[in-house]
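Report on one structure; see the data block that follows.
The excerpt is restricted to a subset of chains, each kept in its original location.
Here the chain labels run A and B in written order, and each chain numbers its own residues starting at 1.
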Amino acid sequence: MKLVGISGAIIGSKTAKIVDEVLTRAKAYGPEIDIELIDLKDYLVEMVDGRPLESYNDDTKNVIGKIIDADFFVIGTPVYQASIPGVLKNLLDHLPVTVFESKVVGYVSTAGSSHHSLVAENQLRPILSFFKAIVATKSVFVPNDSFNKESQIIDEDIDRRLTELSQELVYLQTKLANT
Amino acid sequence: MKLVGISGAIIGSKTAKIVDEVLTRAKAYGPEIDIELIDLKDYLVEMVDGRPLESYNDDTKNVIGKIIDADFFVIGTPVYQASIPGVLKNLLDHLPVTVFESKVVGYVSTAGSSHHSLVAENQLRPILSFFKAIVATKSVFVPNDSFNKESQIIDEDIDRRLTELSQELVYLQTKLANT
(Lines give C-alpha, C1' and ligand atoms only; values in the text may rest on other atoms or scores of the structure.)
Protein backbone atom coordinates (compact mmCIF):
# COMPACT_ATOMS: atom_id res chain seq x y z
CA MET A 1 0.00 0.00 0.00
CA LYS A 2 1.88 2.96 -1.29
CA LEU A 3 1.36 6.64 -0.56
CA VAL A 4 3.03 8.95 -3.06
CA GLY A 5 3.56 12.64 -2.36
CA ILE A 6 3.80 15.00 -5.31
CA SER A 7 5.45 18.35 -4.72
CA GLY A 8 4.38 20.63 -7.55
CA ALA A 9 7.05 23.31 -7.17
CA ILE A 10 10.44 23.63 -8.81
CA ILE A 11 11.26 26.89 -6.99
CA GLY A 12 11.78 27.02 -3.23
CA SER A 13 11.58 24.21 -0.71
CA LYS A 14 8.46 24.86 1.36
CA THR A 15 6.03 22.83 -0.70
CA ALA A 16 8.28 19.77 -0.80
CA LYS A 17 8.89 20.16 2.93
CA ILE A 18 5.17 20.09 3.68
CA VAL A 19 4.47 17.14 1.42
CA ASP A 20 7.35 15.28 3.04
CA GLU A 21 5.92 16.04 6.48
CA VAL A 22 2.60 14.50 5.47
CA LEU A 23 4.37 11.40 4.17
CA THR A 24 6.47 10.99 7.29
CA ARG A 25 3.53 11.42 9.61
CA ALA A 26 1.41 9.03 7.57
CA LYS A 27 4.19 6.44 7.85
CA ALA A 28 4.37 6.98 11.62
CA TYR A 29 0.61 6.44 11.86
CA GLY A 30 0.52 3.46 9.51
CA PRO A 31 3.97 1.86 9.57
CA GLU A 32 2.91 -0.78 7.06
CA ILE A 33 2.52 1.72 4.24
CA ASP A 34 5.26 2.62 1.79
CA ILE A 35 5.91 6.28 1.09
CA GLU A 36 7.70 8.12 -1.69
CA LEU A 37 8.14 11.78 -2.41
CA ILE A 38 8.09 12.92 -6.02
CA ASP A 39 9.63 16.37 -5.86
CA LEU A 40 9.22 17.91 -9.31
CA LYS A 41 12.47 19.75 -8.68
CA ASP A 42 14.29 16.44 -9.05
CA TYR A 43 12.82 15.57 -12.44
CA LEU A 44 12.79 17.18 -15.86
CA VAL A 45 9.21 16.49 -16.89
CA GLU A 46 8.71 17.56 -20.50
CA MET A 47 5.82 19.68 -21.69
CA VAL A 48 2.82 17.70 -22.97
CA ASP A 49 2.96 18.15 -26.75
CA GLY A 50 0.96 15.32 -28.22
CA ARG A 51 3.71 12.74 -28.62
CA PRO A 52 3.02 9.14 -27.55
CA LEU A 53 4.21 8.58 -23.98
CA GLU A 54 7.16 6.41 -25.01
CA SER A 55 8.73 9.37 -26.84
CA TYR A 56 9.14 11.46 -23.70
CA ASN A 57 12.34 11.47 -21.68
CA ASP A 58 13.01 9.02 -18.87
CA ASP A 59 12.13 11.49 -16.11
CA THR A 60 8.72 12.06 -17.60
CA LYS A 61 8.02 8.36 -18.01
CA ASN A 62 9.46 7.60 -14.60
CA VAL A 63 7.26 10.12 -12.77
CA ILE A 64 4.13 9.05 -14.61
CA GLY A 65 4.91 5.41 -13.88
CA LYS A 66 5.35 6.06 -10.16
CA ILE A 67 2.01 7.84 -10.01
CA ILE A 68 0.19 5.13 -11.92
CA ASP A 69 1.58 2.50 -9.56
CA ALA A 70 0.70 4.30 -6.32
CA ASP A 71 -2.36 3.56 -4.21
CA PHE A 72 -3.05 6.92 -2.62
CA PHE A 73 -1.68 10.43 -2.80
CA VAL A 74 -0.94 13.77 -1.28
CA ILE A 75 -0.35 16.64 -3.70
CA GLY A 76 1.38 19.85 -2.67
CA THR A 77 1.08 23.05 -4.62
CA PRO A 78 2.40 26.55 -4.25
CA VAL A 79 0.22 29.42 -5.45
CA TYR A 80 1.34 31.15 -8.64
CA GLN A 81 -0.88 33.85 -10.09
CA ALA A 82 -3.84 32.69 -8.04
CA SER A 83 -3.64 29.13 -9.34
CA ILE A 84 -1.44 26.06 -9.39
CA PRO A 85 1.89 26.36 -11.25
CA GLY A 86 2.19 25.43 -14.90
CA VAL A 87 4.74 22.80 -14.00
CA LEU A 88 2.22 20.97 -11.81
CA LYS A 89 -0.62 21.35 -14.28
CA ASN A 90 1.64 20.00 -17.00
CA LEU A 91 2.32 16.89 -14.94
CA LEU A 92 -1.41 16.41 -14.43
CA ASP A 93 -1.91 16.82 -18.18
CA HIS A 94 0.36 13.80 -18.73
CA LEU A 95 -1.70 11.46 -16.57
CA PRO A 96 -4.28 8.96 -17.78
CA VAL A 97 -7.78 10.08 -16.85
CA THR A 98 -8.31 7.03 -14.64
CA VAL A 99 -5.15 7.49 -12.56
CA PHE A 100 -6.87 8.83 -9.42
CA GLU A 101 -10.27 7.24 -9.97
CA SER A 102 -11.80 6.17 -6.64
CA LYS A 103 -8.37 6.66 -5.06
CA VAL A 104 -7.74 8.71 -1.93
CA VAL A 105 -6.04 12.04 -2.62
CA GLY A 106 -5.22 14.80 -0.16
CA TYR A 107 -3.69 18.16 -0.87
CA VAL A 108 -1.73 20.92 0.79
CA SER A 109 -0.86 24.37 -0.48
CA THR A 110 1.68 27.01 0.44
CA ALA A 111 1.70 30.76 -0.16
CA GLY A 112 2.77 34.01 1.34
CA SER A 113 -0.62 35.18 2.49
CA SER A 114 -3.77 33.62 3.86
CA HIS A 115 -5.65 35.53 1.17
CA HIS A 116 -4.62 32.63 -1.08
CA SER A 117 -5.88 29.91 1.20
CA LEU A 118 -8.79 28.97 -1.08
CA VAL A 119 -6.76 28.77 -4.29
CA ALA A 120 -6.12 25.04 -4.07
CA GLU A 121 -9.77 24.46 -3.25
CA ASN A 122 -10.84 26.40 -6.31
CA GLN A 123 -8.14 25.50 -8.80
CA LEU A 124 -6.79 22.07 -7.82
CA ARG A 125 -9.80 20.35 -6.33
CA PRO A 126 -11.98 20.66 -9.47
CA ILE A 127 -9.22 18.82 -11.31
CA LEU A 128 -9.24 16.08 -8.68
CA SER A 129 -13.03 15.92 -8.99
CA PHE A 130 -12.66 15.53 -12.74
CA PHE A 131 -10.31 12.62 -12.05
CA LYS A 132 -12.99 11.19 -9.73
CA ALA A 133 -10.65 11.08 -6.74
CA ILE A 134 -11.91 10.62 -3.20
CA VAL A 135 -10.56 13.86 -1.80
CA ALA A 136 -9.50 13.96 1.84
CA THR A 137 -11.48 16.48 3.86
CA LYS A 138 -8.56 17.88 5.86
CA SER A 139 -6.54 19.74 3.25
CA VAL A 140 -4.09 22.23 4.76
CA PHE A 141 -3.05 25.68 3.65
CA VAL A 142 0.37 26.63 4.98
CA PRO A 143 1.30 30.33 4.95
CA ASN A 144 4.99 31.13 4.74
CA ASP A 145 5.14 32.44 8.29
CA SER A 146 4.41 28.94 9.58
CA PHE A 147 8.12 28.18 9.11
CA ASN A 148 11.21 29.36 10.95
CA LYS A 149 14.47 30.09 9.16
CA GLU A 150 15.47 26.44 9.32
CA SER A 151 12.27 25.57 7.45
CA GLN A 152 10.80 23.93 10.51
CA ILE A 153 7.08 24.29 11.14
CA ILE A 154 6.56 26.53 14.14
CA ASP A 155 2.81 27.13 13.83
CA GLU A 156 1.13 24.71 16.20
CA ASP A 157 -2.22 24.76 14.47
CA ILE A 158 -0.62 23.95 11.11
CA ASP A 159 1.42 21.26 12.78
CA ARG A 160 -1.68 19.64 14.22
CA ARG A 161 -3.59 19.88 10.98
CA LEU A 162 -0.80 18.24 8.99
CA THR A 163 -0.95 15.32 11.39
CA GLU A 164 -4.71 15.15 11.00
CA LEU A 165 -4.46 15.11 7.23
CA SER A 166 -1.81 12.37 7.36
CA GLN A 167 -3.97 10.25 9.58
CA GLU A 168 -7.07 10.85 7.51
CA LEU A 169 -5.24 9.67 4.38
CA VAL A 170 -4.18 6.44 6.06
CA TYR A 171 -7.61 6.00 7.62
CA LEU A 172 -9.49 6.47 4.35
CA GLN A 173 -7.09 4.29 2.42
CA THR A 174 -7.22 1.51 5.00
CA LYS A 175 -11.00 1.54 5.12
CA LEU A 176 -11.50 1.78 1.38
CA ALA A 177 -8.73 -0.46 0.04
CA ASN A 178 -10.14 -3.53 -1.59
CA THR A 179 -8.74 -6.35 0.44
CA MET B 1 -27.82 3.84 8.89
CA LYS B 2 -29.86 6.56 7.29
CA LEU B 3 -29.46 8.15 3.88
CA VAL B 4 -31.27 11.46 3.50
CA GLY B 5 -31.91 13.05 0.13
CA ILE B 6 -32.33 16.80 -0.05
CA SER B 7 -34.08 18.23 -3.08
CA GLY B 8 -33.16 21.92 -3.28
CA ALA B 9 -35.92 23.07 -5.61
CA ILE B 10 -39.35 24.46 -4.85
CA ILE B 11 -40.27 24.87 -8.52
CA GLY B 12 -40.71 21.89 -10.82
CA SER B 13 -40.36 18.20 -10.05
CA LYS B 14 -37.22 17.02 -11.85
CA THR B 15 -34.74 17.59 -9.04
CA ALA B 16 -36.87 15.79 -6.46
CA LYS B 17 -37.44 12.98 -8.96
CA ILE B 18 -33.69 12.47 -9.42
CA VAL B 19 -32.94 12.60 -5.71
CA ASP B 20 -35.69 10.09 -5.13
CA GLU B 21 -34.22 7.82 -7.79
CA VAL B 22 -30.87 7.85 -6.00
CA LEU B 23 -32.56 7.02 -2.70
CA THR B 24 -34.58 4.16 -4.17
CA ARG B 25 -31.60 2.66 -5.94
CA ALA B 26 -29.43 2.97 -2.83
CA LYS B 27 -32.11 1.13 -0.86
CA ALA B 28 -32.23 -1.60 -3.51
CA TYR B 29 -28.45 -1.98 -3.29
CA GLY B 30 -28.31 -1.84 0.49
CA PRO B 31 -31.70 -2.95 1.82
CA GLU B 32 -30.59 -2.42 5.42
CA ILE B 33 -30.35 1.34 5.04
CA ASP B 34 -33.16 3.73 5.82
CA ILE B 35 -33.96 6.44 3.30
CA GLU B 36 -35.87 9.69 3.47
CA LEU B 37 -36.48 12.41 0.94
CA ILE B 38 -36.54 16.00 2.15
CA ASP B 39 -38.19 17.84 -0.71
CA LEU B 40 -37.93 21.55 0.06
CA LYS B 41 -41.23 21.99 -1.74
CA ASP B 42 -42.92 20.27 1.19
CA TYR B 43 -41.50 22.57 3.86
CA LEU B 44 -41.60 26.27 4.56
CA VAL B 45 -38.01 26.84 5.66
CA GLU B 46 -37.63 30.41 6.88
CA MET B 47 -34.85 32.73 5.84
CA VAL B 48 -31.80 32.72 8.11
CA ASP B 49 -32.01 36.03 9.97
CA GLY B 50 -29.95 35.64 13.10
CA ARG B 51 -32.60 34.33 15.47
CA PRO B 52 -31.76 31.39 17.72
CA LEU B 53 -32.85 28.13 16.11
CA GLU B 54 -35.74 27.57 18.55
CA SER B 55 -37.45 30.73 17.25
CA TYR B 56 -37.89 29.40 13.71
CA ASN B 57 -41.05 27.66 12.59
CA ASP B 58 -41.58 23.93 12.93
CA ASP B 59 -40.75 23.17 9.30
CA THR B 60 -37.37 24.83 9.65
CA LYS B 61 -36.53 23.02 12.87
CA ASN B 62 -37.87 19.76 11.50
CA VAL B 63 -35.74 19.83 8.35
CA ILE B 64 -32.60 20.81 10.23
CA GLY B 65 -33.22 18.06 12.77
CA LYS B 66 -33.61 15.41 10.06
CA ILE B 67 -30.34 16.48 8.47
CA ILE B 68 -28.46 16.50 11.76
CA ASP B 69 -29.70 12.99 12.52
CA ALA B 70 -28.84 11.47 9.16
CA ASP B 71 -25.70 9.46 8.44
CA PHE B 72 -25.12 10.16 4.78
CA PHE B 73 -26.61 12.31 2.08
CA VAL B 74 -27.46 13.02 -1.50
CA ILE B 75 -28.21 16.62 -2.40
CA GLY B 76 -30.04 17.60 -5.56
CA THR B 77 -29.88 21.07 -7.01
CA PRO B 78 -31.34 22.77 -10.03
CA VAL B 79 -29.29 25.51 -11.70
CA TYR B 80 -30.53 29.08 -11.20
CA GLN B 81 -28.44 31.96 -12.55
CA ALA B 82 -25.39 29.70 -12.89
CA SER B 83 -25.48 28.64 -9.25
CA ILE B 84 -27.57 26.79 -6.69
CA PRO B 85 -30.95 28.34 -5.78
CA GLY B 86 -31.27 30.74 -2.87
CA VAL B 87 -33.73 28.37 -1.25
CA LEU B 88 -31.10 25.63 -1.08
CA LYS B 89 -28.31 27.97 0.02
CA ASN B 90 -30.59 29.29 2.74
CA LEU B 91 -31.10 25.77 4.06
CA LEU B 92 -27.33 25.20 4.09
CA ASP B 93 -26.94 28.51 5.95
CA HIS B 94 -29.11 27.09 8.75
CA LEU B 95 -26.91 24.05 9.33
CA PRO B 96 -24.26 23.66 12.02
CA VAL B 97 -20.78 23.71 10.50
CA THR B 98 -20.10 20.13 11.66
CA VAL B 99 -23.23 18.61 10.12
CA PHE B 100 -21.49 16.94 7.16
CA GLU B 101 -18.05 16.56 8.70
CA SER B 102 -16.43 13.32 7.58
CA LYS B 103 -19.82 12.19 6.32
CA VAL B 104 -20.47 10.84 2.84
CA VAL B 105 -22.31 13.28 0.57
CA GLY B 106 -23.19 12.88 -3.08
CA TYR B 107 -24.86 15.38 -5.34
CA VAL B 108 -26.88 15.57 -8.52
CA SER B 109 -27.92 18.58 -10.54
CA THR B 110 -30.55 19.29 -13.17
CA ALA B 111 -30.71 21.97 -15.84
CA GLY B 112 -31.89 22.64 -19.34
CA SER B 113 -28.54 22.49 -21.03
CA SER B 114 -25.28 20.61 -20.64
CA HIS B 115 -23.53 23.98 -20.63
CA HIS B 116 -24.50 24.07 -16.97
CA SER B 117 -23.09 20.66 -16.11
CA LEU B 118 -20.20 22.06 -14.07
CA VAL B 119 -22.28 24.47 -11.98
CA ALA B 120 -22.76 22.07 -9.09
CA GLU B 121 -19.07 21.21 -9.16
CA ASN B 122 -18.14 24.88 -8.96
CA GLN B 123 -20.85 26.25 -6.71
CA LEU B 124 -22.05 23.40 -4.49
CA ARG B 125 -18.95 21.30 -4.03
CA PRO B 126 -16.84 24.09 -2.49
CA ILE B 127 -19.56 24.41 0.14
CA LEU B 128 -19.39 20.67 0.81
CA SER B 129 -15.61 20.98 1.06
CA PHE B 130 -16.02 23.75 3.58
CA PHE B 131 -18.25 21.41 5.57
CA LYS B 132 -15.47 18.77 5.33
CA ALA B 133 -17.74 16.22 3.69
CA ILE B 134 -16.42 13.14 1.96
CA VAL B 135 -17.84 13.85 -1.47
CA ALA B 136 -18.85 10.93 -3.67
CA THR B 137 -16.94 10.85 -6.94
CA LYS B 138 -19.86 9.95 -9.18
CA SER B 139 -22.00 13.06 -9.11
CA VAL B 140 -24.51 13.21 -11.96
CA PHE B 141 -25.71 16.09 -14.10
CA VAL B 142 -29.14 15.44 -15.57
CA PRO B 143 -30.20 17.59 -18.51
CA ASN B 144 -33.92 18.09 -18.96
CA ASP B 145 -34.06 16.00 -22.12
CA SER B 146 -33.18 12.92 -20.06
CA PHE B 147 -36.86 12.72 -19.12
CA ASN B 148 -39.95 11.80 -21.10
CA LYS B 149 -43.27 13.54 -20.58
CA GLU B 150 -44.12 11.23 -17.70
CA SER B 151 -40.94 12.37 -15.94
CA GLN B 152 -39.34 8.98 -16.45
CA ILE B 153 -35.63 8.84 -17.17
CA ILE B 154 -35.12 7.77 -20.76
CA ASP B 155 -31.42 8.50 -21.14
CA GLU B 156 -29.59 5.21 -20.61
CA ASP B 157 -26.29 6.79 -19.68
CA ILE B 158 -27.92 8.96 -17.02
CA ASP B 159 -29.82 5.95 -15.79
CA ARG B 160 -26.65 3.93 -15.39
CA ARG B 161 -24.80 6.79 -13.71
CA LEU B 162 -27.57 7.33 -11.16
CA THR B 163 -27.25 3.68 -10.22
CA GLU B 164 -23.49 4.03 -9.91
CA LEU B 165 -23.81 7.06 -7.66
CA SER B 166 -26.36 5.25 -5.49
CA GLN B 167 -24.07 2.27 -5.12
CA GLU B 168 -21.03 4.43 -4.43
CA LEU B 169 -22.88 6.19 -1.62
CA VAL B 170 -23.78 2.89 0.02
CA TYR B 171 -20.31 1.50 -0.59
CA LEU B 172 -18.50 4.50 0.92
CA GLN B 173 -20.87 4.69 3.87
CA THR B 174 -20.57 0.98 4.59
CA LYS B 175 -16.79 1.05 4.42
CA LEU B 176 -16.37 4.23 6.43
CA ALA B 177 -19.09 3.88 9.07
CA ASN B 178 -17.58 3.50 12.51
CA THR B 179 -18.78 0.13 13.65
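Operating definition for what follows: contacts are C-beta pairs under 8 Å (C-beta built on N, C-alpha and C of every residue); 3 or more make two chains touch, one makes a residue touch a chain.
Worth saying up front: this structure is predicted, and the values here are computed from it rather than measured.
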item	value
Assembly size in copies, with 2 chains present	4
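One rule holds for everything that comes next: only the chains that are shown with their structure count from here on.
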item	value
Whole-Å gap between the CA centroids of chain A and chain B	30
Chain A contact footprint on chain B (complex, rising order)	101-102, 118, 121-122, 125-126, 129, 132-135, 137-139, 172, 175-176
